[in-house]
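The other protein chains are all here in position, but one chain of the complex has been omitted.
Labels A, B and C are assigned to the chains in the order they are written; within every chain, residues are numbered from 1.
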Amino acid sequence: MSKNSAVQKRHSVLTPEGTRVAGVQSLMDEEFLIAALRWMMKSRLYDKRVITLQRQGQFGVYSPGTGQEASIIGSAMAVDPVRDWMVPQYRELMATVHHGLPLEVISAQYLGKIAPARIPDGVKVLPSQVSIGAQLPHATGLAWGLRLRGEDAVVLAYIGEGGSSEGDFHEALNLAGVMKAPVVFFLQNNQWAISTSRRVQSATSSFALRAAGYGFEGIEVDGNDVMAVYDVAVAAVERARAGDGPTLIEAVTYRMGFHNTTDNPSRYQNPDELEEARRRDPIERVQKYLAGLGLWDQGREAKMTEEIRDEIETALEAAMAAPVPGPEDLFENVYEHLPQRVLQQRGELLAGQPD
Amino acid sequence: MSKNSAVQKRHSVLTPEGTRVAGVQSLMDEEFLIAALRWMMKSRLYDKRVITLQRQGQFGVYSPGTGQEASIIGSAMAVDPVRDWMVPQYRELMATVHHGLPLEVISAQYLGKIAPARIPDGVKVLPSQVSIGAQLPHATGLAWGLRLRGEDAVVLAYIGEGGSSEGDFHEALNLAGVMKAPVVFFLQNNQWAISTSRRVQSATSSFALRAAGYGFEGIEVDGNDVMAVYDVAVAAVERARAGDGPTLIEAVTYRMGFHNTTDNPSRYQNPDELEEARRRDPIERVQKYLAGLGLWDQGREAKMTEEIRDEIETALEAAMAAPVPGPEDLFENVYEHLPQRVLQQRGELLAGQPD
Amino acid sequence: MPQRNIVEAINNALAEEMERDPRVMVLGLDVGKLGGVFRTTSGLVERFGGARVVDTPLAEASIIGASLGLALAGMVPVAEIQFLGFSAQGFHQLGPQLAKYRQRSRGRYHCQVTIRAPFGGGIRSPEFHSDAVEAHFVQTPGIKIVMPSNPYDAKGLLLEAIRDPDPVLFCEPDRLYRVGRSEVPDGAYTVPFGKAALVREGVHITLVAWSAAVELCLRAGDRLAEEGVSASVVDLRTLVPLDVETLCTEVARTRRFVVVHEAPLSAGFGAEVVATLMEEIFYDLDAPVARVAAFDVPYPAASLEDYYLPSLERVLTAARKTLQG
Partner (left out) sequence: MPQRNIVEAINNALAEEMERDPRVMVLGLDVGKLGGVFRTTSGLVERFGGARVVDTPLAEASIIGASLGLALAGMVPVAEIQFLGFSAQGFHQLGPQLAKYRQRSRGRYHCQVTIRAPFGGGIRSPEFHSDAVEAHFVQTPGIKIVMPSNPYDAKGLLLEAIRDPDPVLFCEPDRLYRVGRSEVPDGAYTVPFGKAALVREGVHITLVAWSAAVELCLRAGDRLAEEGVSASVVDLRTLVPLDVETLCTEVARTRRFVVVHEAPLSAGFGAEVVATLMEEIFYDLDAPVARVAAFDVPYPAASLEDYYLPSLERVLTAARKTLQG
């Protein structure tokens, strides 16, 4: 695809009805697809579980990935947890778990734990980012630096269509193009930034078009089609690894839940739109497809659901059992050595504590 | 031009040799072209004059427009000083003069004058902007606001290819697209941002390509061809006035002088490149063209040069004669009413002054 | 008289002023149908339409920079930055441009712009949502800094802000948004800038605060009363302009004071309060000053914020120490 040409038409492999698009190959074979399905189901089931906990006051503010599982998992499966790095925004929780971040660790973060929520050494994931867009210059610098260090690594960075309006998006992508940094920018266009619709976010017909303004490729993909997402992500990762620079992938999907557990979409969302999105559910279409091949049925679904539920409970129990932080944690991880004045403040706070 | 298609090929009307490009019409007739030439010559002659003054310590740090006169004047002539607004960066001095800012006023600014350098009421020009890119969100807001106020006005905003790397560029253009604001973003790609070459600034093959990422048109034009610049600028202004939203124009030109009077390009600039640029001089090509039509000769050039020199001297003398600021000016134009504490500071400073 | 909490007072002020002045408009993230994440703009888009109540793209610098341009066009923008901490994304448009534009244009232009932003801790917000960065903007002169602590002031100060020809940063204490209702009249009234309020009158010590910390100091005042200590509480209301006179008069009266704020101690605005008092009334003070502030570490995870923020205990301890001094 020439840099100056428009973005290619949205790539898809599996129709919403769970049939294959004629004449389109995929790198995902059935076995691999079942593994992807399992991860997508885990993402969905985890969302359900922790939302219930949050409603009971046992879990922090949470942004579910419901509806976006194909984007989240299809992209994550395209990178190598051993070599490659992942730079999340915050809605890609299960992608970071796929990349090696233990589920109990990320869960502990939502429970306000400190040390137990630390990303373990060796897990090549950056902390989730609350400051929208701020992770992108980090991803560019990381990818650039890994190349300077001679590492054979690629960085996969996530951003939302809302975040793509921030200046950081522009500066990070432009710099990545100039440095030919091995980074894949994965834009999840889930149609919403809290209550702000995609139409308000930009007049562009496609966010993928922006790549041409930075001198690299932009690709649009059906973000509810895990096979299509995986295929375009693998191609982008290979390009980056080969030294051919960054790619911008726009995964067109839909946020089927609320923005986060404090949000109430009924104030701004048209129910028909949600209904339409439900018909494009990324998980059901894979289940239908596999069922058509005789590889999926209610029994298998029940069994897998059961297994996943157990994994989730084990992780949540571990996270809940992990120690809660105390006042001394305030002063951890601020500097390698606390300045005298801050040490003194620490002393005052701890002295004032009831023991 | 469809939003999704690539940018159209660079528009040009007049070749570097001063001949017409076959089959390309222009809105500029000869008489109008002579007026444009006069403004371009004025820009060049003013640069020469104030650089000499600056070397003698009689003028502030100055960024000449030398080499970019076709971009500066061709764009300025496309807007109406009565209705339309101009938002400069800093290298478009003569464009703002064309738009109604008296030459002695802008000259007074470089001489450190305060009140005498105030943009007169009714002149629809914003102050030159030192913080690169910061003027663009202002331009978008101004254009948006003028439409809300029901005014039939267009905003012409200038930016350099260096400034196009700032987050403000992205945010301002994206918002302008969403609001369909009547603004024309005129990007002068003069190949340099101080010592940083255009290749370092972005890997994109054309800055005009970025417009598609914001949902409006991007056009590339030979920025050393005043007829071509005028024609594309007029089309963009008409689109904006008709309510069809913004346009991004990339005028491809060359900074034939130094960045500013403190800069020494010999440290970073390849002399051949400068030589090549000189062959594309925007003023000479118009003079050759008019000479070919029998409308220009040394006599006319000498006469016009003389007239312009007089205008410049008159303006500079007025600017130099204008009152120099005193300590009280520190506290002017900060708030409509100075807070008590600042009033007191003012009193202390003035009390401490020798009279 | 109608009772309103701070959210309702702000919503009422916006609605009345938009009614009164057609140039007034509201813009920012999710200010339309959603009515803002805290509902301060609830109902405005239904009432005044999408041209005057505008959801913007997710880009703070352009919200602030475009507001400047809108003002130059003759509109009166009231922009919302969803959380004050995210003013950082637009810092270069707020301090160096908006605050400075009257001066940079040598008086040709001024910016009648209000930037509203919720902030402050104690409600278990995510990262960056609680950061109390008001002191930053005291260092960028040209903009006024308004910090209401109660519903009545919130409405009166907001109307004053919207009508001020100069830019105003209006910081809203989200912890107090809905804590309680008090009398907020219908119809326009303004609370002037640069007039601190003596919200509790005492004789032994003066507690100085602004925004949510005022509520904390009032609680401290009640507790001290039980110990036989009569404390004044001064609510500065605006940091720029600063009411040096009331501050000095009230502190000179009690000869002892404590200043309390949610921002980190070092170079917080509390330091300015101390320095000002030392310059103005050094000889009227009987005891070393005490500042109660957040510690000099970044705002922590919500689970730690109660340790981080000034607590009732820490205010009482500081007050007692000052009274012994």
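Convention: a residue touches a chain if its C-beta (ideal position, glycine included) is under 8 Å from a C-beta of that chain, and two chains touch if they have at least 3 such contacts.
This one's a predicted model, so the numbers in the text were calculated from it and none came from an experiment.
Trainee: Given the contact definition stated above, which residue among A:Leu175, A:Val229 or A:Ala322 touches the chain not shown here?
Mentor: Reading the full complex, the residue touching the unseen chain is A:Leu175.
Trainee: Specify the residue from the set A:Met28, A:Met94 or A:Leu136 that touches the hidden chain.
Mentor: A:Leu136
Trainee: Which listed residue (C:Gly36, C:Gly85 or C:Gly120) would be found touching the missing chain in the intact complex?
Mentor: Among C:Gly36, C:Gly85 or C:Gly120, only C:Gly85 touches the chain that is not shown.
Trainee: Quick one: which of B:Asn174, B:Gln201, B:Asn224 or B:Thr247 touches the chain that's been left out?
Mentor: Touching the chain that is not displayed is residue B:Gln201.
Trainee: Using the document's contact rule, name the residues of chain A that touch the chain not shown here.
Mentor: Looking at chain A, the ones touching the missing chain are residues 114-115, 117-121, 126-127, 131, 134, 136-146, 148-149, 151, 167-168, 170-172, 174-175, 178, 332-336, 339-342.
Trainee: In the full complex, which bits of chain C touch the chain not displayed? Write them out.
Mentor: Residues of chain C in contact with the hidden chain: 85-86, 88-89, 91-92, 95-96, 99-100, 103-104, 127-128, 131, 133, 135-136, 138-142, 240, 242, 263-264, 266-272, 274-276, 278-279, 282-283, 287-291, 296-298, 300, 325.
Trainee: Going by the touch rule given at the top, which residues of chain B touch the chain that is not shown?
Mentor: Missing-chain contacts on chain B: residues 60-61, 111-114, 130-133, 162-163, 165-168, 193-196, 200-202, 262, 267-268, 324-327, 329-331, 334, 339, 341-342, 345-346, 349, 352.
Note that only the chains that are shown with their structure count from here on.
Trainee: Name the two chains that are joined by the greatest number of C-beta pairs in contact.
Mentor: Per-pair contact counts point to B-C as the maximum.
Trainee: Select the chain at the greatest separation from chain A, using centres from the mean of Cα atoms.
Mentor: That would be chain B.
Trainee: So the centre of each chain is just the mean of its C-alpha atoms; given that, what is the distance between chain B and chain C in Å?
Mentor: Comparing mean C-alpha positions, chain C is 40 Å from chain B.
Trainee: How many Å are there between the centre of chain A and the centre of chain B, using C-alpha atoms for each centre?
Mentor: 44
Trainee: Send over the residues of chain B in touch with two or more other chains.
Mentor: 167-168, 170-171, 174, 178
Trainee: Please list all residues of chain C that touch 2 or more other chains.
Mentor: 56-57, 59, 61
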